[in-house]
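Apart from one protein chain that is not included, each protein chain of the complex appears where it belongs.
Should a chain be cited, it is by its letter among A, B, C and D, assigned in written order, with residues numbered from 1 in that chain.
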Amino acid sequence: MGYDPQNPMKDRITDIGPPHYEKMFPQVIKDNYGKWLYHEITRPGVLKHVSETGAECHTVRVGSARLISVEHIREVCDIADKHCQGTVRWTTRNNIEFMVDAESKVQPLLDDLASRGGRFPVGGAGACVSNIVHTQGWIHCHTPATDASGVVKAVMDEIFEQFTEMKLPAKCKLALACCLNMCGAVHCSDIAILGVHRKPPMVDHDAITGLCELPLAVASCPLGAIKPSSVKLDDGTMVKSVKVNADRCMFCGNCYTMCPAMPLADPEGSGIAILVGGKVSNTRTGPAFSKMVVPFLPNTPPRWPETVAVVKKILDTWAANAHKYERVGEWAERIGWEKFFEICDIPFTDKSIDDYRLAYNTWRTTTNFKFTNHIK
Amino acid sequence: MGYDPQNPMKDRITDIGPPHYEKMFPQVIKDNYGKWLYHEITRPGVLKHVSETGAECHTVRVGSARLISVEHIREVCDIADKHCQGTVRWTTRNNIEFMVDAESKVQPLLDDLASRGGRFPVGGAGACVSNIVHTQGWIHCHTPATDASGVVKAVMDEIFEQFTEMKLPAKCKLALACCLNMCGAVHCSDIAILGVHRKPPMVDHDAITGLCELPLAVASCPLGAIKPSSVKLDDGTMVKSVKVNADRCMFCGNCYTMCPAMPLADPEGSGIAILVGGKVSNTRTGPAFSKMVVPFLPNTPPRWPETVAVVKKILDTWAANAHKYERVGEWAERIGWEKFFEICDIPFTDKSIDDYRLAYNTWRTTTNFKFTNHIK
Amino acid sequence: MSKHETPLMDELENGPWPSFVSDLKRQAEKSPQCWDIIGQMELSFKDRMTHWKHGGIVGVFGYGGGIIGRYSDVPDQFPGVAHFHTVRLNQPSSKFYRTDLLRKLCDLWEKRGSGMTNMHGSTGDLILLGTKTEELEPLFYDLTHDLQWDLGGSGSNLRTPECCVGKARCEWSCFDTQALCYGLTMKYQDEIHRPAFPYKFKIKFSGCANDCVSALARADLSVIGTWRDNIRINQAEVKNYLNGASKSGGGAIPSRADKFNIKAEVLDLCPTGCMWMEGDTLKIDDAECTRCMHCLNVMPKALRPGVEQGASIMMGAKAPILEGAQLGTMIIPFLKVDPETEFEEVVEIIEKCWDYWMEHGKNRERLGETMQRIGLPTFLRVMEIEPLPQHIKEPRSNPYVFWREEEVEGGWQRDIKEFRKKHAQ
Amino acid sequence: MSKHETPLMDELENGPWPSFVSDLKRQAEKSPQCWDIIGQMELSFKDRMTHWKHGGIVGVFGYGGGIIGRYSDVPDQFPGVAHFHTVRLNQPSSKFYRTDLLRKLCDLWEKRGSGMTNMHGSTGDLILLGTKTEELEPLFYDLTHDLQWDLGGSGSNLRTPECCVGKARCEWSCFDTQALCYGLTMKYQDEIHRPAFPYKFKIKFSGCANDCVSALARADLSVIGTWRDNIRINQAEVKNYLNGASKSGGGAIPSRADKFNIKAEVLDLCPTGCMWMEGDTLKIDDAECTRCMHCLNVMPKALRPGVEQGASIMMGAKAPILEGAQLGTMIIPFLKVDPETEFEEVVEIIEKCWDYWMEHGKNRERLGETMQRIGLPTFLRVMEIEPLPQHIKEPRSNPYVFWREEEVEGGWQRDIKEFRKKHAQ
Partner (left out) sequence: MALSVDELKEKILEKALKGPKAQLYVKDFYACDPESKPRVIKNAANELVKEGKMVFWSSGSTTMYAAKGRAKDEEK
């Protein structure tokens, strides 16, 4: 049986959706669905949920590279079979959760995980840095300005103990997106690493008509920087193409999304910006956008030391100075952004001053400010 | 001597500027310029400033209609001559200040003022409503949507004791502007009364070419609602004129400012909006814009009872509920605008929801809100 | 497909965080094309650039979503990844898995693809990373027949809905996130698999205002649990926090846990200041509470959401391309979410919104951008929702009200000649 | 010019607030045209509409400002106000007057105009309200010759600068508001009297952040006093507040003055939380203070501004027409304001800004609108001011940076053919 290329429609099944969630539940989850009373974090990476039935669910959270092989998944399954009656889950930040229904089962599970050559670091709960939400980068996408998995590995290696321990004032949510499309919640993260281009698109006149619809390319530019134009190719033929007014370009890459003949990535032009102070939860204050504090750092694989250093510096400065429960953005707002730049030792540039739409709302319209080393 | 119409340039003096301020100073002001140490408000409307020299300046502040006659000014001069060595000043809110250099001179001054048939109410200092900053209205301007002096008189009569006493939690700054040009600080006042139009301009085709430059009229509209158009007059002649796309009009009146042939005022269409919660000082929080809470109240001269009632209701509700030092806007922000509408008993309408530029910033982007009687 | 020299990649096998490079190498033993993944990545590390090209029309027959086409721009050097399409599988709600199913999937993907995955994609899909065009149909066949598992969304489709762990393992969930997520996923299979809209549309569900699925940042429509009565207080447990028997935040912030200070940690941080102590009894003025979750988070044993539970519906969140990012805007402050009625109320709102957006949204205009373009008052009118102060953070500060003719006494038609009788030119 | 029936106007003679109607009637005894003012106002009250028309070109010879022309649209009914132009006199700084000067002005205005005034106009001018075209030149002659007094601004001119009472009678003024206001007024007589700009330009001066002249809301350029060292604390006076000998706010809020609570009234309301008590000694961490004035306002006897005084310069405030209102934006956080150097530093900033705006501002575009159009980074570049975090409330949240070619390594010129060698189509 199986798929028959001669008869592709035979027995075709469509629109059946995903497996039903209930069938996937561990028994203790099924039995206590909607009955949970409270939780505790008994040690880093280990949650204990207690039900009104008295039942307990102990969750061991484990870091994951997200980009994982089926071999790795099979190993996860081995662990789950051994300790968790064949069930496991992934979190919304790409960590793996092993759940057991009794306190006594926790230590054997932890021991097992620890025995597996560092492939299953326990952590990511409570006041810590959890996994870095990230995207494809050079492993799969066509528009990235930086890599994803590589940068994440470099950063997580450096701040590893912030994952395995709970030494921070609050949760700190890190995210990476490899281009301005910002697949993920980079725009609302405590610390965000963002791939940015800085050179306007080239136009591949030889290929453009074959690769894309010109009107779509023209329409794609939010700033009207792309105009139709006739171009003479090397062989003398005139073709319809487009031209880019580089001075109006803000390097958003939307043209390349719509038209493969307009690449913008560049070894020197593309790199990383750092944004901080976003959040999504409604705790105390509502959700907030991350704000750009470093407009550009170079792409320096395999370890991106400049990026790693800035992230660590911000993390450490926040950790040392914030109040309990205070997210990065709440802290920066409390001390004032001018102080943030000063104590994080981040040079201030005009790139952090908004000049896009709604920009006026971010300008300082009060005489209230703190003197910092910026003022001579 | 004097002006000679035959010889207008003779002895002409220009660009001499205003009288020098120093020559206008009372002696105690001159002597203690820059030396003031502190002040007290010894009773409503009476300030006492103490200098490092030990000198004292006692200021009695007096309400004024702003629209005043030279006869009234002469009376002011009489008082100043009698008590203040011939000096007097006006405040930035159009109150009159009589200054004396000794405590003993205050009571005689107050007695004199009280004897003048209510023309010189003492007050307007400390936690009170001071004079209402306002504009021309029907007494002088060509674009008003409501009157100024009349409305101010009606409101001040009603809340008079908030001027003569200090019973509020903080200062409350009222302002009125008779059209969207907002001459004054209506856009940043605790409670603002604003004249608004609601009918698009008529076009006086008979007169337009004589009265204004058509391209200026067309360019004046920020929303491009005015287009050139040819029109046939009653006598059959075709003239160049303009037409207004009423659906795009937001009644700003800018066209009328530029072109007298496009009047918008209307007995039913024009009236009053109430805005609240603005401030200018940087105390605690920075300056803030007033926000529109009542989009329209009718013009009902001579006493504008609807407007007076809303202003009084807001003032009383704030006075009863705010913390000490809390300006109207600080209070509304603290309790939440949904509560503001509820406890001030002001119907909420979609007109309070911004749909102009930067509008998105005013939408609620958090799940944090209070349940009020608005939610069924 | 041979092993390449990859010194830069190899560097990333060092360090404590799990190494995707080591993992790739392990998989390469079974799936040799993984050597070419590593090889092309190495080249990208050297060139500091991606080596992938656009995708185009690849997909499974009849579906407009679920597959992202991808081709190498250096296929001669790395033939193993000349084609490298991804397959988005619709994850089970909340991402619980049984290992038997997962193992079947592993086998299938080793057979039909690179053996590499993302667990999970940012939208929530289980992503199978990299296969050839000719493998797509057989893969799909086996997936649907053997695993009873379907693809998720991509393109101008409804994207795979996603929810937080909710009632499955959280004490705060105010509605059944899985049931709603699954219910709508099944109801809208057509919209997920075939393009229906001017652009992508994302729906996410969080059981409470902590928003563990980041819906408010990422979903065109988000459903966020809340309650409308009073926080349930267990005063005995309050005392346990006061006397140190229970740890604040369930022990989440041990480094700063000297002694629990209810004033500093709860009362003073409550954004509305609606909590106070009377002796060691905690009082809450619930009418002032905005249900921000802070106090429940700090004292999970003592405080629980009220019993009259439901959800707020927010619309229009998205990433910055192109007008700038938007957070979800409040559209329905409170709604019961009732599985009994097959979530009728939610469905009605979704479809009313789609109907309008399908007709009036511009190409590649996200819902939030449409809302910005037409304005919130108009959007509410379209949605037949009464304007509420809860829709806004603050009232407008500009005076530019677009009155409609029917709202103004006497309408807009006036006679300039009549006017001139009273007002000379 | 006869008395009219004015029942509506007459109503406004009732009530405790000074009645402009009674005042008009009093003046009418000497200036009969006031009857026509009352008459036309009565008609406006009846019609619920203004009866004034645009002004046009009236003015005094050689001046482009200072007079606002005005004509009645019912001149036959009210011939006394057929012409009704206003004259804006440049007020003395801070609006102190000697009565001898005022009396002269009263006499002059009774002779040459309606006898009605506004003390003062919203910009700060002393406004003489209503006269005929033929009176303007004689009035101007007498004004300049007999009173040595000149007109203020209107139109696309520099408008009459205005300042708070400042050092004349306030303990908080951090620079000499009158001296600067008067100095610039004299320096820029030409700009005040003759149009110079794309649109009006307003300058206002407040001695401290209380901003008693509302500069931050209304002035294209505002100068607001501040200091950069430490608040001066008189600890003995602090104790007097604590023990009730001194009243908070100098007694400004007697209704809520039970007992002074320094924690609730000062420490907790300090926006930066930089104040605390050590016993009954008040401490301030001045590095964290934003000089918002709250604590000084509450304890005027105990706290004074620091001694290293100067001002912040903010630009671009304006009313909403047309892009929406703007508050002043921080341009220079701190500047010494030095009368010795004839305010050189301030003058330099003003003129740099004018130079740019005169060249690049569009017609009828206020400075703030120009700033919005070109963006703050560009404006700072034009002004040759180093970008500072003090210029913003918060950094940008969108990622749309307009890099300039010279800032990017290797520039923007690239060769697609070279690119294609490494990246096949």
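What we mean here is this: contacts are C-beta pairs under 8 Å (C-beta built on N, C-alpha and C of every residue); 3 or more make two chains touch, one makes a residue touch a chain.
Keep in mind that this is a model prediction, so the values were computed, not measured.
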Chains in view touching the one left out:
A, C
Among C:194, C:256 or C:304, which one is in touch with the chain left out?
C:194
Candidates A:211, A:231, A:343 or A:358 - the one touching the absent chain:
A:211
Which candidate, C:18, C:39, C:55 or C:183, sits in contact with the chain we can't see?
C:55
Could I get the residues of chain A that touch the absent chain, sorted low to high?
181, 210-213, 215-216, 257-258
Which chain C residues would touch the chain omitted from the figure, given the whole complex?
53-59, 61-65, 67-69, 71, 133, 154-157, 190, 194-200, 355, 358-359, 362-364
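We adopt the following convention: only the chains that are shown with their structure count from here on.
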Whole-Å distance, C-alpha centre of chain A to that of chain D, is 47
Using mean C-alpha positions as chain centres, tell me how far chain A is from chain C in Å, no decimals.
13
Return the residues of chain D touching two or more other chains; collapse runs of consecutive numbers into ranges.
47, 49, 51, 53, 209, 211, 216, 224, 271, 292, 320, 324-325, 327-328, 397-400, 423, 425
Give the residues of chain A that touch two or more other chains, as numbers and ranges in rising order.
180, 182, 187, 211, 252, 260, 266, 278, 282, 285-287, 289, 356-358, 360-361, 365-368
Could you pull out which chain D residues touch chain A in their complex?
209, 211, 216, 224, 226, 228, 271-273, 287-292, 312, 314, 326-330, 333-334, 372, 375-378, 380-381, 387-403, 405, 407-410, 412, 414, 416, 419-420, 423, 425
So in the complex, which bits of chain A are touching chain B?
282, 285-287, 358, 360-361, 365-368
Which of the residues in chain B end up touching chain C in this complex?
180, 182, 187, 194, 196, 198-200, 202-207, 211, 246, 250-252, 260-261, 263, 266, 268-269, 273, 275, 277-278, 289-293, 295, 333-342, 348-357, 359-372, 374-375
